[in-house]
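What follows is a single structure, and I will ask about it in a moment.
Here the complex is missing one protein chain, while the rest keep their positions.
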Amino acid sequence: MTATDAPATEAPAIEAGHHQRIVDGLRGSLGDAVLDVVLERGDLWVRVDRSAWHGAFEAGKRKLGLTFFSFLSGIDWTPAPGLSGERTFKGEDADEGDEPVEEATEVRTGLAGGDTRFQVFARLFDVRRHVGVTLKADLDDADPSIDTVTDLFRGADWHERETWEMFGFTFDGHPGLRHLYLPAEFEGHPLRKDFPLLSREVKPWPGLVNVEQIPPHLDPKNQPAAEAPPSEAPASDAPAADAAPPAEGGTE
Amino acid sequence: MGLVEKGLLPKPLTKLLNTARSYSLWVYQWGLACCAIEMGAAFGSPRYDVMRLGVIPFPASARQADFVCVSGTATDKMAPPIRRLYEQMPDPKYVISMGSCANSGGPYWDSYSVLKGVDQIIPVDVYVPGCPPRPEALLEGIVLLQMKIRGEDMAERWRGEPLVVGGGLEHGGVPEEKQVAVLKARKKNPAPA
Partner (left out) sequence: MPDWKKAAYVAAQAADARVNVELEAEGMTLNIGPQHPATHGTLRIVCRLDGEQVVWADPVPGYMHRGYEKLCEVRNYPQINTLVNRIDWLGSFCNEVPFILAAEQLMEVEAPERAQWIRTIFFELGRQANLILFLGDVGTQLGAITPVFLAFRDREHVLNMIEAATGGRFHPNFDRIGGLKDDLPKGWLDETVSAMKRVEDFCDEVEDLMIGGTIFQQRTRGVGVIPAEVGLEYGLTGANIRASGIDWDLRRDSESPLAWKSADFKVVTHPDGDSFARCWVRLQEVRESARIVRQLCEGLPAGPIMAKVPKIIKVPAGEAYVETENPLGVMGYYLVSQGGLGPFRLKIRTPSFNNIAIAPWVLRGVYVPDVITILASLYFILGDIDR
């Protein structure tokens, strides 16, 4: 916190017990279906059984004052070693005392745990008490389906359509799972970890090239008379080119 | 004008016609993403004032436009409307592709839903690089387009052969022998740049 002066605008006080109240409320309505509760950095995560998904929303909306629907989405916990970020730094840039990143090969689920490959998560918020909760539920690997919450929160309609499109989860009782973003003939579920980005497989990231070589036919050394046009630099966020022209370039 | 189609128009007259065309361009704004705002700043703001270049923004429809400025990310879902719009424009028509996205896919080059440049669906005359290009860069692109129009052989244009700027040979579905012939002809008398 950086505030030095007294806050000029009075915020309604945030009581410490609000998270506890939500947890108690959910436990009271759902019983054993509340599988895990995590309170970290002032935020609350609750994992419920998928049979209690709809019930959790209902309890949140009707009893606990969580009337604001923020978002709903999914996650695929398959480890994806090849995908976790770019290796932009190579050679002398990389020797900053950073050990190589170890790649996760086994499934590691996040806060509040999880047993299966797919999870849905959604966030509800209480605009009066300024407290929110992230609800999570595991989905069956073979048949990822869960109850819709569109009857409680009409805004969930588009979010469920998006999740259906991106992950292939079905929402039982949803009024119409149609494509939202992608053209109707699109195949596959892009946000699943096993969906390949074909452009990347065809060609590695162009920013890996530190300094692009001038093509031989444009090199001023080969054509002393001709003017060298500026070489087309790839649109990239490559680290600033070092001075040495014959840098170790080339794509991996 | 039959003369034009046969390529029999006398040179000075061609020049005159070309100059007239290059200074009365109606531009259709096909703004798609962030670059559209810079295009709006170039066309709509008093600071950059395109009308001094003889470019008239805001035509009522694509059917009245002389060139289209495609600015922003062209997605696969957007590709058919872009193509359809281009086909609605009357000949001669020109395309300015503004921004890295329209040129090549830009920051989304590896996305599953983004076209790797509008030149995959319509022929592009001038590429304006940048992410986003400044409005001044777009103005320079327009000046380049005007230079190109002035140096154009109208007969060639109206026979339907594609004009090649910056190596867009693969467009337009012209057979290869013809492309080579066009290239040879261009080598003999290059357009003033």
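Should a chain be cited, it is by its letter among A and B, assigned in written order, with residues numbered from 1 in that chain.
As a working rule, a residue touches a chain if its C-beta (ideal position, glycine included) is under 8 Å from a C-beta of that chain, and two chains touch if they have at least 3 such contacts.
None of the values given here were measured: they were computed from a predicted structure.
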Per the touch definition above, residue among A:W53, A:F69 or A:W164 touching the missing chain: A:F69
Among A:V23, A:L180 or A:L218, single out the residue that touches the unshown chain. A:L180
Which parts of chain A are in contact with the chain that was left out? 1-5, 7-9, 11-12, 40-43, 45, 67-71, 73, 75-76, 80, 83-89, 94, 96-98, 101-104, 108, 110-111, 121, 123, 127, 130, 134, 152-155, 157-158, 166, 179-183, 190-191, 195, 197, 200, 237
List the residues of chain B that touch the chain left out of this view. 30-34, 36-38, 40-41, 44-47, 73, 75, 77-78, 81, 85, 107-108, 110-114, 131-132, 134
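FYI, only the chains that are shown with their structure count from here on.
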In angstrom, rounded to a whole number, how far apart do the mean CA points of chain A and chain B lie? 39
For the chain A and chain B complex, residues of the former touching the latter: 181-183, 186, 190, 195, 197-200, 205-206, 235
Chain B - residues contacting chain A, complex: 76-77, 100, 104, 106-107, 109-113, 116, 129, 131
